[in-house]
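Encoded as structure tokens, here's the structure I'll be asking about.
Only one protein chain is missing from this complex, and each of the others stays in its spot.
Letters A and B mark the chains as written, and numbering starts fresh at 1 in each.
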Amino acid sequence: MRAHELPHITADILARLRARAPRVHCITNSVAQTFTANTLLAAGAIPSMTLSAGEIGAFVSRADALLVNLGTFDEERRAATAAALDVVGERRTPWVLDPVFIDRSEPRAEYAKSLVAQNPDAIRLNGAEFTALGGAEPDDAALTRFALDTLAVVALTGTVDRIADGAQLVSIENGHPLMARVTAMGCAASALVAAFLAIESDACTATAAALLAFGVAGGVAGERASGPGSFPAALLDALYALDKHTLGEKARVT
Amino acid sequence: MRAHELPHITADILARLRARAPRVHCITNSVAQTFTANTLLAAGAIPSMTLSAGEIGAFVSRADALLVNLGTFDEERRAATAAALDVVGERRTPWVLDPVFIDRSEPRAEYAKSLVAQNPDAIRLNGAEFTALGGAEPDDAALTRFALDTLAVVALTGTVDRIADGAQLVSIENGHPLMARVTAMGCAASALVAAFLAIESDACTATAAALLAFGVAGGVAGERASGPGSFPAALLDALYALDKHTLGEKARVT
Partner (left out) sequence: MRAHELPHITADILARLRARAPRVHCITNSVAQTFTANTLLAAGAIPSMTLSAGEIGAFVSRADALLVNLGTFDEERRAATAAALDVVGERRTPWVLDPVFIDRSEPRAEYAKSLVAQNPDAIRLNGAEFTALGGAEPDDAALTRFALDTLAVVALTGTVDRIADGAQLVSIENGHPLMARVTAMGCAASALVAAFLAIESDACTATAAALLAFGVAGGVAGERASGPGSFPAALLDALYALDKHTLGEKARVT
């Protein structure tokens, strides 16, 4: 895709998502579950969050995309991930890895590396997490190399979001500083990437479009909210109402 | 009860609930816990949510009602449910079953059937869940038959809520379309049914009144909210302030 086309493409994916209501199964941390579910619902997707080993296969086999988020990881989530990735591998369901806080715990970083080897379609993470996973500072060359090595779209989020798939590199300067003062923002963005992957087969386009939608909604929320407390509700309201006009007007993509 | 009396009865139960502050123990899914607790508190009840096998007996024996919600069900919740139902059976504490997503997982549907055999006072569910549990499309005849078979009040929620106890069938057309775009709405409604059962001994009246209160609060919230993000807070504000006047004015019961 070309950068100037992304707002238009994002509006198109969002319209298809609202029409098809894809199911997104989320293995995610206990802090982020509610906001993640509400982000998916606001965008038009249907979340499920079950972790139990006896049931997760049934849920994932009926899902259109999977999120694996490593926050508050534990034995139950580890077993759930193994079972879910078996189903996803067989059915070629798209999936996203969000390696939360792997810079804080070496065992978690090692585990994240083993998941990268199982071919996620996209990996969303911040700078410290990229360094723990990719072994380098997150500059453009390192992102591109990592994307080429892993065959995953790499989405580094922060003040500027950068999305790389080895062939192209997209930068998005939307979002809002309050997003760093509310929990689960990155986790919810990763879930939205999964929902977009359920709709759009070009993984780089889907990932960039999801982060643009989330970033523009975050920018709108930042104008309306009175602080970090009122920000999450404002973001969901903006995401629910997001349209071609707002995307075209607000998007800052290069 | 007669349909036109329900708003008045609901206001009366709500007044008693606010005066007595019943304790409602909730075995519920991790996504819905916070909103469920806040719904109970906004209505005037006192929630508790402990699941551990060593403690749940103590909590349930001091509770005035119990909710068993099957979302994100796992071994811990299964053991908690067994222990809780032992106490509830001995003490004749009213309890509500919310068989979340049993249409997605056969083992969960089988488990739900085993719980129905343990005599819940009310079962709240949606159409797909009713079909998985009752083996039929959720028409009036099937609801009535299921209520007669199980001796439970059956509460089917959706665009129209229908409550059946075998002898009568109440329809409530309140609520708001945004309730389908926010997680945990049905779960919280089930918890409110449990709180009303703690106060009102006629289970059908209690169930219908709880769903009317929740639906009217949802309708008020829909007028005030800017989207699904601001909706849950608006619903809790409306539930907290709900009075005889608003119930009488807004209720659509037949």
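The criterion applied here is as follows: a residue touches a chain if its C-beta (ideal position, glycine included) is under 8 Å from a C-beta of that chain, and two chains touch if they have at least 3 such contacts.
Computed from a predicted model, the values in this text were never measured in an experiment.
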Of the candidates A:S30, A:S61, A:T131 or A:Q168, the residue in contact with the absent chain is A:S30
Across the whole complex, the chain not displayed is touched by subunit B residues 30, 33-34, 37-38, 41-42, 47-52, 54-55, 58-59, 62, 76, 232-241
Note that subunit A touches the absent chain at residues 29-32, 34-35, 71-75, 101, 104-108, 180-184, 225-230, 232-233
